[in-house]
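A single protein chain has been omitted; all remaining protein chains appear in their positions.
Presenting chain A:
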Amino acid sequence: MASATLKGRKDGYEVQLDDAASFADNLTDLGGLLRQVHEAQAALHEDQANFVIVTGRRLLTPDQEIAVRALLDPYPHFQITAFKAAVMDAHDLSPLIRQTHVPVAIGVIRSGQERQFDGDVLFIGALHHGGVLKARGSVFLLGEAAGVIHAGYPDDAEAVVVGDLTGATQVRIADMVDIVDQANTHLTATSFAYVNDLHAIDYSECINLRQMRPRLYAQMEE
């Protein structure tokens, strides 16, 4: 069986290169396919054709992509619109994971202890009085929080703190501090903290989070 197979698409063709075959075979078979397409198109008095090259679990190196493109040189009206693989380079993947994935931290932060996170964090456990939880991004809390929560450290005022903050000592976002006091009537178990237009820490109900921080919401949806 040929290691390159052709499929028609609305906007052109999709060529699947069998990842179990050798790349050399892929090239040979793809060359054959292109010739056939060229002949078929000529019969129909058409010369334009777009190709998406699908490589399955084989990730092409830049050199391999060049080799594939070179096969199209004899047909100036053919064009590759995309290379698609089912796999990704680990190096490219990790920043993507960091961007879209909220790490979960479980434990107890005790008096005098400080835990820092590089992006957003979902913290499950207990933040004791005198303990500090710091994140560059937003903080999502599940559990009792009696210490200091610092989101958006040091300067991201878009960050929010979600969770029951009624027992917390302080909520900090970027360079702002709010001393949580028991008399704070805006604060409930279902509110979240954010920085408002006047550059002050304010509280709103969780149901408003989507509308107030759409970017955060989109990220969670991904």
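Following the convention adopted for this analysis, a contact is a pair of C-beta atoms (placed from the backbone, for glycine too) under 8 Å apart; a residue touches a chain by one contact, two chains touch by 3 or more; residues count from 1.
Everything that follows uses one rule, which is that contacts and distances are computed from a predicted model.
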| item | value |
| --- | --- |
| Name per UniProt, for the chain absent here [options: "Electron transfer flavoprotein subunit alpha", "Mono/diheme cytochrome c family protein", "Septum site-determining protein MinD" or "Ferredoxin"] | "Septum site-determining protein MinD" |
| Sole residue of A:Arg35, A:Arg110 or A:His199 that reaches the chain not shown, by the stated touch rule | A:Arg110 |
| Contact with the hidden chain (one of A:Gly12, A:Gly31, A:Pro103 or A:Gly130) | A:Gly130 |
| Chain A residues touching the omitted chain (full complex) | 108, 110-113, 126, 128-131 |
